[in-house]
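Yeah, one chain of the complex is gone here, protein chain that is, but the others are all in their spots.
Right, chain A next:
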Amino acid sequence: MRWFRSTLPIPDGGATKSLMTIAGVMVFLAVLCLAGALVVQNMIGRWHTEVTGTLTIQVMPRFGDPAEADALTSADVDNVVREVTKIRGIQSVDVLGEADIRALLEPWLGSSKMVADLPLPRLVSVTLNEGVRLDVPTLQTSLEAIAPGVQVEDHRRFLSGLIVLARALSALAWLLVALVAAVTSITVVNATRSALTNHWPMIELLHAIGAHDHAIARRFEWLGARAALTGGGAGLVLASGAIFLIGGLARNVQSGIIPDLTLGAGDWVALASVPVCAALLAVAATRWTVLRALKRML
């Protein structure tokens, strides 16, 4: 630490104070953007496994005498299951029981007696081995020959639009992080320039008595890093508070409309590293600025 702090008595003027505030605001923004990007990426990841890993086959109910129709439908389901099981790369084939299906439909149809008598489509859930992709239209055609009106649903059509939207959101969030980083760098460069101007007589003197450029630069790097770390630390704490608050509000809604907004341990590590990145950025920016200014002297 002593090595980094440097013993040259260049005071930290008002420049580092304003730098601290700006670093706080910038880290706050960057953490929120990054959290948004990570949440969306996690969501895409989950959707993606769902899309590529599962199929749902809907077998339409036969009509007619209830008992007879039910038997026919069951036969259709059995045939479909048998056919699907033959395909390579299938991990499991599950027929959803009637109770499960009714539970799925209950929010939309209610649970009255009348609904209980409605003929319901049967659902077959197919889980594929990892990395296996099925040719859905071909499967659809071959199954239609066995069970008329069968529907193979790979969620892809439904989800692909959402995934494009989510990817765009996440790209936007990353763009914002990059912008915040750029603005921070420019601010640091300007703050360093004004600090250099304020202390120029002293810097000239230090140069004249044999201070190495990097020793002078190190002093400013330390001041910049300290401002970025303290300001950025405060920004991180505020942003974390905001994330917890939003997360809590989202969980209270308890609805399928809002997807699970969760951040894993790795995500939190990434968020916590933002002030550190800000400090490294400040070090790089001050170093560049100071060395460039000193190069003008012999």
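One rule holds for everything that comes next: contacts are C-beta pairs under 8 Å (C-beta built on N, C-alpha and C of every residue); 3 or more make two chains touch, one makes a residue touch a chain; residues count from 1.
In this text, contacts and distances are computed from a predicted model.
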{"item": "Missing subunit (named according to UniProt) among the choices \"Protocatechuate 3,4-dioxygenase subunit alpha\", \"Electron transfer flavoprotein subunit beta/FixA family protein\", \"ABC transporter permease subunit\" or \"Cell division ATP-binding protein FtsE\"", "value": "\"Cell division ATP-binding protein FtsE\""}
{"item": "Chain not shown: contacting residue from A:22, A:40, A:180 or A:206", "value": "A:206"}
{"item": "Candidates A:8, A:237 or A:250 - the one touching the absent chain", "value": "A:8"}
{"item": "Hidden partner chain, residues of chain A it touches", "value": "7-9, 11, 201-202, 204-213, 215, 295, 297-298"}
